[in-house]
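The complex appears here without one of its protein chains, the remainder shown in place.
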Amino acid sequence: MEWSVVGELLANAVVTGILLGGFYAAVALGISIAFGMLDIANISHPAMIVLGSFIAYYFNAQWGIDPLLLMFPAALVFALYGAGLYGLYYRLFESREKDQRRGLAFFFGLLFVTEVGLILIFGVDLRSVDTSYGEVVLSLGFVSIPVRLLVPFLIGIVMIVGLHYFLNKTYFGLAVSAISQDMLGLRLMAIDPIKIKQLTFGLSLASAAFAGAALIIIQPIEPSIGREYIGRVFAVCVLGGMGSLQGTLIAALLLGTAESITSTFVGPSWAPAVGFGLLLLTLAFKPEGLMTRK
Amino acid sequence: MKTSDFGFHSFLALGSLALFFLVQSLGGGYYLLVAFYVLQYVVLSTAWNILGGYGGYVNFGTAGFFAVGAYSTVFFFKLFGLQNLKQLDLGFIEISLPYLSFIYFPAAVFAGALFSGLLGLGTGYLTLRLRGVYFSIATLALSIVAMTIVVNWSYVGGARGAFVIKPTVVAGFKDANLFVLCAMILLTMLSLAIARRIEQSKLGAGLQAIRDDEDSAECSGVPTLRLKLQATTISGALMGAGGALFPFFVTYVDPIGAFNLAHTVNSIAMPLIGGMTHWTGPLIGATLLGLIQQYFGSKNIITPEMSLLIVGFLMMLFVAIAPNGLLGLLKRKHKKAHPISATRSAPEKPSQ
Partner (left out) sequence: MSESQPLLNVNGLSKRFGGFVVLDEVSFVVNPGERLGLIGPNGSGKSTTVNCLSGVIAHDSGSIRFNGEALDGLKPHLRVYRGLARSFQIPRPFSRLSVLENIRVPLMFAAEHRVNRSLHRDEINTMAERALDQVGLLARASDTASTLTQIDLRKLELARAIAAQPKLLIADESMAGLASSESDEILELLFELNRTGIAIIMIEHIMRTVKAFSERLVVLANGRKIADGPTDAILRDPLVERIYLGV
């Protein structure tokens, strides 16, 4: 194989990987918020993203609405759902015992119910959206940048930046950052921690709406596709550190690049296993960063 | 609820014989399928409960462990060319066709148990030093990854699936299917016996302590990691053993069927509903839920997806409201009826 060809392939793989990484950051953000800040292992999050994708699909197929537009009202609805879900979760689990396991099983049930519900409503066929930019590919020399990858990448970047701004510069955002550190302090400031937690969880779910729109722009979807993302999200959050925005972004970019390179040089059907493989390596050789106990 | 050894073994023996003759007299066929289905879930639920119920570590990857067992059978089936094997020449003894099954069924179960056991050990070793949540999430991702590997592995059929031939003639059995059922009955008995043995052993006692307060257990001298690894390995091995018999029953194995999420959800819901602290819990839950699923499925009242949906909801319901399952509800009723004696007795004594 000629080196220039390999070089071109590599360059494209890396670029694709970076774009993909931005998208993965969008996907992982919700879990990073829920788990990193609220210590809630919401494993139904990938299914919520897929739900978001299907909603985008539905509105696109029926009324031709672009997912990029739909994701805003969808995010609001998801946020409200998230706030409500947290209220339920709190009453059922958090207030009773510090037992994460029941909450885990609960969210797994939710994951499962959501997926099967989607199968019942939409069937198992692949669905995709029709957008004006879906087929466009930009070229930078020998590197091609498909817009269907670029847009989700941008969504991811905007989400991370937006959240960073929110958490550090706004009143509610600072309260949210504080929630994971000092509940008593918050109470003394007459802020109801529960309300803040509801807001935070709502944010987490809202991010699923955005990630869902991004997902269906990138690829056609079917109900069980969320499962492929569980490993990826897990890898990103663990590698990047829970709750750390920069960490999530860097880990996501890393994962995207690793997957893309694997896809190009080994084969695309191996992509879902890359994240997990990365994770296994980390766990096997350097688990110290993850060894903090609660 | 402590059972004597004699009582327990009698229960197993009588129950198995009763089941076997019931199915045989009903003419096999559909009833055999129902029996196999329920027993398979008794094994999976019991296996899951060893780590999940006794130890409190939730495994979301039952389907993966099960499938590894199933595919190990497929692999060895192809490797040894078992579909063409008419007899086995071991040098000192020649085994003819009707007796071959007695060799390769236990071998398959052993192989399935071995691989899934190793998988359990490996997963455990990598994640059990972290918080419990990481273990659960890892098992969830594990199934997907295992499925990715199988799909890419053409030797065992990849996405197209593979065929495994059911034994055509087995000595002593009119219908070879009954032999497969018999194998599953034996495995079920073994699973229940193992679960009960663990409950009464140091491992079971230690797991209870881990479940109640792991850090406290560790700091008072319980070797938590070692026990968790033991539980994960045994649990995984049993799931693999259950999976190993699966190909002989369905004869066609594909990733969708082997990695079916129903295996995971049921293996969690059944102990949850039946009760997670005692070996009878998964048995009750699996029998109840399994029979209900088969009944509604047969009448075409609900599709398989609907049935799964219901199981999912049931799971959430029980987790939220009755986390100790039916056994727990029964105990609560007993406590209400006898409030004084209730505080004077411990809920579960590991052993005396």
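Some observations on this one:
Note that the chains are named A and B in the order they appear, and that numbering of residues resets to 1 at the start of each chain.
The rule is short, and it goes like this: a contact is a pair of C-beta atoms (placed from the backbone, for glycine too) under 8 Å apart; a residue touches a chain by one contact, two chains touch by 3 or more.
From a predicted model like this one, the values you see are computed outputs, not experimental measurements.
The residue touching the chain not shown here, chosen from B:209, B:241 or B:284, is B:209.
Here one chain is not drawn; of B:22, B:165 or B:219, the residue touching it is B:219. Seen across the whole complex, the unshown chain contacts chain B at 202, 205-206, 208-209, 211-213, 215-225, 343-351.
Keep this in mind: only the chains that are shown with their structure count from here on.
Distance from the chain A centre to the chain B centre is 33 Å, each centre being the mean of its Cα atoms. Of all residues in chain B, those touching chain A in their complex are 56-58, 60, 126-127, 129-134, 136-138, 140-145, 148-149, 151-152, 215, 261, 265, 268, 272, 305-306, 308-309, 312-313, 315-316, 319-320, 323. Per the touch definition, chain A reaches chain B in the complex via residues 35, 41, 43, 92-93, 100-102, 104-106, 108-110, 112-113, 115-117, 119-120, 224, 227-228, 230-231, 234, 238, 267, 269-270, 272-273, 275-277, 279-280, 283-284, 287, 290-291, 293-294.
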